[in-house]
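Apart from one protein chain that is not included, each protein chain of the complex appears where it belongs.
Presenting subunit A:
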Amino acid sequence: MNKVYDNKAWLLILPMLALVAFSAIIPLMTVVNYSVQDVFDANTRFFTGTEWFVQMLNDPALQSALLRQFAFSLTVLCIEVPLGIGIALLMPKKGWQASAVLILVTLPLLIPWNVVGSIWQIFTRGDIGLMGWGLRELGYEYNITRSAVDAWGTIIIMDVWHWTPLIALLCYSGLRSIPEAYYQAARIDRASRWAVFRFIQLPKLTNVLVIGVLLRFMHSFMIYAEPFVLTGGGPGSSTTFLSQSLTTMAIGQQDLGPSAAFSLIYFLIILLVSWVFYTAIMNMQKDKEGGA
(Lines give C-alpha, C1' and ligand atoms only; values in the text may rest on other atoms or scores of the structure.)
Protein backbone atom coordinates (compact mmCIF):
# COMPACT_ATOMS: atom_id res chain seq x y z
CA MET A 1 0.00 0.00 0.00
CA ASN A 2 1.42 3.40 -0.90
CA LYS A 3 1.06 5.55 2.17
CA VAL A 4 0.62 9.29 2.21
CA TYR A 5 3.16 11.42 4.04
CA ASP A 6 1.21 13.37 6.62
CA ASN A 7 2.38 14.36 10.08
CA LYS A 8 -1.19 14.95 11.23
CA ALA A 9 -1.29 11.18 11.73
CA TRP A 10 0.46 11.88 15.02
CA LEU A 11 -2.87 13.16 16.35
CA LEU A 12 -4.36 9.69 15.91
CA ILE A 13 -1.48 8.18 17.81
CA LEU A 14 -1.38 10.57 20.74
CA PRO A 15 -3.95 8.88 23.03
CA MET A 16 -2.21 5.56 22.60
CA LEU A 17 1.16 7.16 23.16
CA ALA A 18 0.04 8.78 26.40
CA LEU A 19 -1.21 5.49 27.82
CA VAL A 20 1.71 3.33 26.77
CA ALA A 21 4.18 5.96 27.89
CA PHE A 22 2.57 6.02 31.32
CA SER A 23 2.90 2.24 31.55
CA ALA A 24 6.28 1.92 29.89
CA ILE A 25 8.47 5.00 30.11
CA ILE A 26 7.90 6.05 33.72
CA PRO A 27 8.60 2.57 35.13
CA LEU A 28 11.56 2.10 32.81
CA MET A 29 13.08 5.41 33.90
CA THR A 30 12.55 4.37 37.53
CA VAL A 31 14.55 1.24 36.81
CA VAL A 32 17.30 3.26 35.13
CA ASN A 33 17.32 5.58 38.12
CA TYR A 34 17.75 2.73 40.59
CA SER A 35 20.37 1.02 38.51
CA VAL A 36 22.92 3.81 38.94
CA GLN A 37 22.28 4.54 42.62
CA ASP A 38 22.70 2.90 45.98
CA VAL A 39 19.51 3.58 47.92
CA PHE A 40 19.64 3.29 51.71
CA ASP A 41 16.37 5.02 52.57
CA ALA A 42 14.17 7.77 51.20
CA ASN A 43 16.77 10.50 51.79
CA THR A 44 20.14 8.77 51.60
CA ARG A 45 21.34 7.64 48.23
CA PHE A 46 24.64 7.58 46.39
CA PHE A 47 25.48 7.66 42.76
CA THR A 48 27.30 4.47 41.86
CA GLY A 49 27.63 4.69 38.09
CA THR A 50 28.19 1.36 36.42
CA GLU A 51 29.12 -0.51 39.58
CA TRP A 52 25.92 -2.55 39.77
CA PHE A 53 26.17 -3.49 36.10
CA VAL A 54 29.72 -4.78 36.56
CA GLN A 55 28.70 -6.67 39.67
CA MET A 56 25.69 -8.25 37.95
CA LEU A 57 27.59 -9.29 34.85
CA ASN A 58 30.17 -11.05 37.04
CA ASP A 59 27.67 -12.75 39.33
CA PRO A 60 28.04 -16.52 38.76
CA ALA A 61 24.46 -17.27 39.88
CA LEU A 62 23.06 -14.93 37.26
CA GLN A 63 25.43 -16.12 34.58
CA SER A 64 24.24 -19.67 35.10
CA ALA A 65 20.60 -18.49 35.13
CA LEU A 66 21.26 -16.78 31.81
CA LEU A 67 22.83 -19.90 30.32
CA ARG A 68 19.92 -22.02 31.56
CA GLN A 69 17.54 -19.52 30.05
CA PHE A 70 19.18 -19.73 26.62
CA ALA A 71 19.34 -23.53 26.80
CA PHE A 72 15.67 -23.66 27.72
CA SER A 73 14.54 -21.21 25.02
CA LEU A 74 16.49 -23.01 22.30
CA THR A 75 15.26 -26.45 23.40
CA VAL A 76 11.60 -25.49 23.39
CA LEU A 77 11.96 -23.71 20.04
CA CYS A 78 13.60 -26.78 18.49
CA ILE A 79 10.76 -29.01 19.69
CA GLU A 80 7.80 -26.70 19.26
CA VAL A 81 8.46 -25.35 15.77
CA PRO A 82 8.66 -28.70 13.90
CA LEU A 83 5.89 -30.18 16.05
CA GLY A 84 3.67 -27.17 15.43
CA ILE A 85 4.20 -27.36 11.66
CA GLY A 86 3.41 -31.07 11.76
CA ILE A 87 0.18 -30.54 13.65
CA ALA A 88 -0.87 -27.72 11.36
CA LEU A 89 -0.43 -30.06 8.39
CA LEU A 90 -2.57 -32.71 10.09
CA MET A 91 -5.44 -30.44 11.11
CA PRO A 92 -8.63 -30.89 9.07
CA LYS A 93 -9.42 -27.98 6.74
CA LYS A 94 -13.20 -27.80 6.88
CA GLY A 95 -16.37 -29.09 8.49
CA TRP A 96 -17.26 -29.44 12.15
CA GLN A 97 -14.09 -31.39 12.76
CA ALA A 98 -12.01 -28.37 11.81
CA SER A 99 -13.82 -26.19 14.38
CA ALA A 100 -13.64 -28.85 17.07
CA VAL A 101 -9.92 -29.50 16.57
CA LEU A 102 -9.25 -25.76 16.45
CA ILE A 103 -10.96 -25.18 19.78
CA LEU A 104 -9.23 -28.15 21.42
CA VAL A 105 -5.82 -27.10 20.14
CA THR A 106 -6.33 -23.49 21.33
CA LEU A 107 -7.37 -24.63 24.80
CA PRO A 108 -3.92 -24.63 26.50
CA LEU A 109 -3.28 -21.05 25.35
CA LEU A 110 -6.28 -19.74 27.27
CA ILE A 111 -5.39 -21.16 30.64
CA PRO A 112 -3.85 -18.69 33.09
CA TRP A 113 -0.14 -19.35 33.43
CA ASN A 114 -0.12 -20.24 37.08
CA VAL A 115 -3.02 -22.64 36.51
CA VAL A 116 -0.89 -24.33 33.84
CA GLY A 117 1.69 -24.81 36.59
CA SER A 118 -0.97 -26.21 38.94
CA ILE A 119 -2.33 -28.57 36.29
CA TRP A 120 1.10 -30.05 35.72
CA GLN A 121 1.87 -30.11 39.40
CA ILE A 122 -1.24 -32.24 39.96
CA PHE A 123 -0.55 -34.30 36.85
CA THR A 124 3.07 -35.16 37.66
CA ARG A 125 2.97 -35.81 41.39
CA GLY A 126 4.11 -39.29 42.27
CA ASP A 127 1.22 -40.04 44.61
CA ILE A 128 -1.82 -38.39 43.03
CA GLY A 129 -0.74 -37.55 39.47
CA LEU A 130 -1.50 -39.70 36.46
CA MET A 131 1.86 -39.11 34.80
CA GLY A 132 3.98 -39.38 37.93
CA TRP A 133 2.17 -42.51 39.04
CA GLY A 134 2.24 -43.99 35.53
CA LEU A 135 5.99 -43.52 35.14
CA ARG A 136 6.59 -45.13 38.51
CA GLU A 137 4.43 -48.08 37.60
CA LEU A 138 6.56 -48.47 34.48
CA GLY A 139 9.58 -48.73 36.74
CA TYR A 140 11.10 -45.26 36.34
CA GLU A 141 12.02 -43.47 39.55
CA TYR A 142 10.33 -40.23 38.60
CA ASN A 143 10.70 -37.37 41.07
CA ILE A 144 10.72 -33.72 40.06
CA THR A 145 11.59 -32.45 43.52
CA ARG A 146 14.82 -34.48 43.69
CA SER A 147 16.06 -35.13 40.18
CA ALA A 148 17.13 -32.12 38.13
CA VAL A 149 16.77 -34.12 34.90
CA ASP A 150 13.15 -34.97 35.69
CA ALA A 151 12.39 -31.37 36.61
CA TRP A 152 13.91 -30.10 33.35
CA GLY A 153 12.13 -32.71 31.27
CA THR A 154 8.81 -31.94 32.91
CA ILE A 155 9.13 -28.20 32.41
CA ILE A 156 9.99 -28.71 28.75
CA ILE A 157 7.04 -31.07 28.24
CA MET A 158 4.83 -28.55 30.01
CA ASP A 159 6.03 -25.74 27.78
CA VAL A 160 5.51 -27.88 24.68
CA TRP A 161 2.00 -28.67 25.89
CA HIS A 162 1.31 -25.02 26.61
CA TRP A 163 2.80 -23.26 23.57
CA THR A 164 2.95 -25.66 20.62
CA PRO A 165 -0.66 -24.65 19.84
CA LEU A 166 0.52 -21.12 19.07
CA ILE A 167 2.93 -22.31 16.37
CA ALA A 168 0.36 -24.82 15.11
CA LEU A 169 -2.36 -22.16 14.77
CA LEU A 170 -0.02 -19.69 13.10
CA CYS A 171 1.02 -22.33 10.56
CA TYR A 172 -2.56 -23.47 10.10
CA SER A 173 -3.58 -19.94 9.17
CA GLY A 174 -0.60 -19.72 6.80
CA LEU A 175 -1.56 -23.01 5.14
CA ARG A 176 -5.16 -21.93 4.69
CA SER A 177 -4.08 -18.95 2.62
CA ILE A 178 -2.49 -21.15 -0.07
CA PRO A 179 -4.72 -21.15 -3.16
CA GLU A 180 -6.02 -24.57 -4.23
CA ALA A 181 -4.56 -23.95 -7.72
CA TYR A 182 -1.04 -24.41 -6.33
CA TYR A 183 -1.88 -27.91 -5.18
CA GLN A 184 -3.56 -28.71 -8.50
CA ALA A 185 -0.46 -27.62 -10.35
CA ALA A 186 1.63 -29.81 -8.04
CA ARG A 187 -0.64 -32.78 -8.75
CA ILE A 188 -0.29 -32.26 -12.49
CA ASP A 189 3.47 -32.23 -12.06
CA ARG A 190 3.19 -35.40 -9.96
CA ALA A 191 5.02 -33.68 -7.14
CA SER A 192 5.76 -35.88 -4.13
CA ARG A 193 4.34 -35.07 -0.71
CA TRP A 194 7.75 -33.79 0.35
CA ALA A 195 8.10 -31.60 -2.74
CA VAL A 196 4.68 -30.06 -2.07
CA PHE A 197 5.75 -29.28 1.47
CA ARG A 198 9.18 -27.98 0.54
CA PHE A 199 8.27 -25.83 -2.45
CA ILE A 200 4.66 -24.78 -1.83
CA GLN A 201 3.82 -24.95 1.86
CA LEU A 202 7.10 -24.02 3.53
CA PRO A 203 7.69 -20.80 1.53
CA LYS A 204 4.16 -19.68 2.44
CA LEU A 205 4.86 -20.45 6.06
CA THR A 206 8.07 -18.47 6.49
CA ASN A 207 6.16 -15.26 7.14
CA VAL A 208 4.06 -16.66 9.99
CA LEU A 209 6.92 -18.76 11.29
CA VAL A 210 9.07 -15.69 11.89
CA ILE A 211 6.23 -14.18 13.94
CA GLY A 212 5.83 -17.50 15.75
CA VAL A 213 9.50 -17.89 16.56
CA LEU A 214 9.63 -14.27 17.74
CA LEU A 215 6.63 -14.68 20.04
CA ARG A 216 7.86 -18.01 21.32
CA PHE A 217 11.36 -16.76 21.94
CA MET A 218 10.26 -13.80 23.99
CA HIS A 219 7.63 -15.70 25.93
CA SER A 220 10.01 -18.50 26.78
CA PHE A 221 12.56 -15.89 27.76
CA MET A 222 10.17 -14.36 30.28
CA ILE A 223 8.79 -17.65 31.61
CA TYR A 224 7.94 -17.24 35.27
CA ALA A 225 4.69 -18.57 36.63
CA GLU A 226 4.75 -22.13 35.30
CA PRO A 227 8.13 -23.30 36.67
CA PHE A 228 7.57 -21.26 39.80
CA VAL A 229 4.39 -23.19 40.60
CA LEU A 230 5.66 -26.55 39.36
CA THR A 231 9.17 -26.77 40.81
CA GLY A 232 9.74 -23.49 42.62
CA GLY A 233 13.04 -23.24 40.73
CA GLY A 234 14.41 -26.43 42.26
CA PRO A 235 15.83 -28.88 42.90
CA GLY A 236 18.62 -26.57 44.00
CA SER A 237 18.53 -23.86 41.37
CA SER A 238 18.41 -26.19 38.37
CA THR A 239 15.19 -24.70 36.98
CA THR A 240 15.55 -21.11 38.19
CA PHE A 241 15.19 -18.97 35.10
CA LEU A 242 15.94 -15.29 34.67
CA SER A 243 12.54 -13.89 35.63
CA GLN A 244 12.54 -15.83 38.83
CA SER A 245 16.05 -14.84 39.89
CA LEU A 246 15.10 -11.25 39.21
CA THR A 247 11.86 -11.39 41.18
CA THR A 248 13.58 -13.07 44.12
CA MET A 249 16.21 -10.37 44.14
CA ALA A 250 13.87 -7.40 43.67
CA ILE A 251 10.92 -8.40 45.87
CA GLY A 252 12.42 -10.98 48.20
CA GLN A 253 15.72 -9.36 49.09
CA GLN A 254 14.84 -5.73 48.22
CA ASP A 255 18.20 -5.23 46.47
CA LEU A 256 16.99 -2.34 44.36
CA GLY A 257 20.25 -1.29 42.70
CA PRO A 258 21.54 -4.68 41.53
CA SER A 259 18.11 -5.93 40.49
CA ALA A 260 17.48 -2.77 38.48
CA ALA A 261 20.82 -3.18 36.71
CA PHE A 262 19.94 -6.80 36.07
CA SER A 263 16.51 -5.78 34.72
CA LEU A 264 18.15 -3.50 32.20
CA ILE A 265 20.62 -6.15 31.03
CA TYR A 266 17.75 -8.61 30.71
CA PHE A 267 15.68 -6.10 28.76
CA LEU A 268 18.59 -5.26 26.46
CA ILE A 269 19.08 -8.91 25.52
CA ILE A 270 15.42 -9.23 24.59
CA LEU A 271 15.59 -5.93 22.72
CA LEU A 272 18.56 -7.11 20.67
CA VAL A 273 16.90 -10.35 19.64
CA SER A 274 13.64 -8.56 18.85
CA TRP A 275 15.47 -6.08 16.69
CA VAL A 276 17.00 -8.89 14.64
CA PHE A 277 13.59 -10.47 14.12
CA TYR A 278 11.92 -7.14 13.41
CA THR A 279 14.46 -6.33 10.71
CA ALA A 280 13.89 -9.78 9.24
CA ILE A 281 10.11 -9.27 9.14
CA MET A 282 10.43 -5.83 7.60
CA ASN A 283 12.85 -7.04 4.93
CA MET A 284 10.53 -9.88 4.07
CA GLN A 285 7.63 -7.51 3.61
CA LYS A 286 9.81 -5.34 1.41
CA ASP A 287 10.77 -8.35 -0.71
CA LYS A 288 7.13 -9.28 -1.09
CA GLU A 289 6.15 -5.80 -2.18
CA GLY A 290 9.10 -5.63 -4.55
CA GLY A 291 8.27 -9.01 -6.06
CA ALA A 292 4.57 -8.36 -6.51
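In this text, contacts are C-beta pairs under 8 Å (C-beta built on N, C-alpha and C of every residue); 3 or more make two chains touch, one makes a residue touch a chain; residues count from 1.
Basically, contacts and distances are computed from a predicted model.
J.: One chain of this complex is missing from the view, so tell me which of "Gas vesicle protein", "Carbohydrate ABC transporter membrane protein 2, CUT1 family", "3-phenylpropionate/trans-cinnamate dioxygenase alpha subunit" or "NADH-quinone oxidoreductase subunit I" is its UniProt name.
T.: So, among "Gas vesicle protein", "Carbohydrate ABC transporter membrane protein 2, CUT1 family", "3-phenylpropionate/trans-cinnamate dioxygenase alpha subunit" or "NADH-quinone oxidoreductase subunit I", the name matching the hidden chain's UniProt entry is "Carbohydrate ABC transporter membrane protein 2, CUT1 family".
J.: Touching the left-out chain: which of A:V54, A:L74, A:L90 or A:A185?
T.: Missing-chain contact among the listed residues: A:L90.
J.: For subunit A, which residues touch the unseen chain?
T.: Touch set of subunit A with respect to the missing chain: 1-10, 12-13, 15-17, 19-20, 22-24, 26-28, 30-31, 86-87, 89-91, 99, 101-115, 118-120, 122-123, 127-131, 133, 161, 165-166, 169-170, 172-174, 176-177, 207-208, 211, 218, 221-222, 224-225, 242-244, 246-247, 250-251, 256, 259-260, 263-264, 266-267, 270-271, 274-275, 278.
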